[in-house]
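Just one protein chain is left out here, and the rest sit where they should.
So that you can tell them apart, the chains are marked A and B in the order they are listed, and the count of residues begins at 1 in each.
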Amino acid sequence: MRASHVQRGFVAATLHRLSGIALAIFLPLHFLALATALNGANALDTFLAITRQPIVAFLEWAIVVALALHMTLGLRVLAVEFFDFRERTLAALSLCLAAVAAVGLLFVLNLG
Amino acid sequence: MSEAALQKTLNVEVWRGAASGRFQSFAIPRRAHQTVLDVVTEIQREHDATLSYRFACRVGMCGSCAMVVNGRPRWTCRTRVSEVVEGGRLRLEPLRNFAIVKDLAVEMTQFFDKWKAAHGYFEPGAAPEKDFAVVPPETKERQAADAGIECIGCGVCYSACDVVAWEKDYLGPAALNRAWTLVNDVRDHGQMERLDAVSSEGGCQACHTHMSCTRFCPKAIEPTYAIAGLKRAMVKRALRGAG
Partner (left out) sequence: MLFAAQRATAFVLAFAVAVHLATILYAVRGGLTAAEILTRTHGNVAFALFYGLFVVAVAVHAPIGLRNVLRDWTAWRGRSLDVALTVFSLALLVLGLRAVFAVYGA
């Protein structure tokens, strides 16, 4: 009923939050995966083989994008809060998203 | 404005009731240079005398007429219909995040209580000063204070703020902006208490930099940066306390 329109700062903050939540869920799994190396390199390789399945590869890409997104949008917050960065235009948000897109693209290109 | 445009009618949906209620529709003729306040006034005078709404100066000085127009919190006296109308439709609602008294009028008490809770008032100290304070206008502190002192407490920023909607103890952009102007007032003697007040659970750290307050302030005040200043002041004090 009483909705204020979704503003660009709200979009930035929400993307920041959602990527943060995704990372928080992902991290324990990441740590568990790496710890398979405790059982030797083969154990880790077996796990890495799983990551070559398309759906997993996609999720991997998504989490790399989430990380880049969370970092760039976080830098925006730190800039406003601690460096008195006066951001009122779409420029900062676009810059963040462009950097993230670059990372996402690089990841796909390097993986292949 | 062309003849064709002037002959159009506005479909105006107005919130009636309080927390529960409904939208009531009115057909209002479109007129040249019409403001949303003109529309509301016409409804109340010509169509339904039971409609409740607030206004006072009608020239953009008092902030009394703030309400949500097509989803955006604004002053109705300073909003031309031509700026905001969407497909001939206007939707008028009371400000978000306030308890509704009736129709378009909201209860402002909590807003001003939070102003007090943030120590948004000048603290002169126990004894009178010996001489006039000299405050050069170009100093960093005075410029920071000047940037925020034009606030007239209209409530638009409070309505726009998502954190106010999510966190009931959040002091809100207006109260925190005022606190920042006083943090920068070199004559004030209540700085420690004020920093305590804005570092509490509902204080400045709850702001997530959505910047809706800055986006909608009708006086072009930027509460986001005032709140950022408070965050820095809070951290500096914590570091000094720890170090």
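As a working rule, contacts are C-beta pairs under 8 Å (C-beta built on N, C-alpha and C of every residue); 3 or more make two chains touch, one makes a residue touch a chain.
Just so it is clear, the structure is predicted and the values come from calculations on it, not from any experiment.
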Given A:59, A:75 or A:97, the one touching the chain that is not displayed: A:75
Of B:178, B:215 or B:231, the one touching the omitted chain in the full complex: B:231
Positions on chain B contacted by the hidden chain, ascending: 163, 166-167, 199, 205-206, 208, 231, 234-235, 238-239
Residues belonging to chain A that touch the chain removed from view: 17, 20-21, 23-24, 27-28, 30-38, 41-45, 48, 51-52, 64, 67-68, 71, 74-75, 77-78, 81-82, 103, 106-107, 110-111
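Going forward, only the chains that are shown with their structure count from here on.
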Rounded Å distance between chain A and chain B, as computed from the means of their C-alpha atoms: 35
Footprint of chain A on chain B - complex, ascending: 68, 71-73, 93-94, 96, 159-160, 162, 208-212, 214-216, 222, 224-225, 228-229, 231-232
Of all residues in chain A, those that touch chain B in their complex: 1-5, 7-10, 12-13, 76-77, 80-82, 84, 86-88
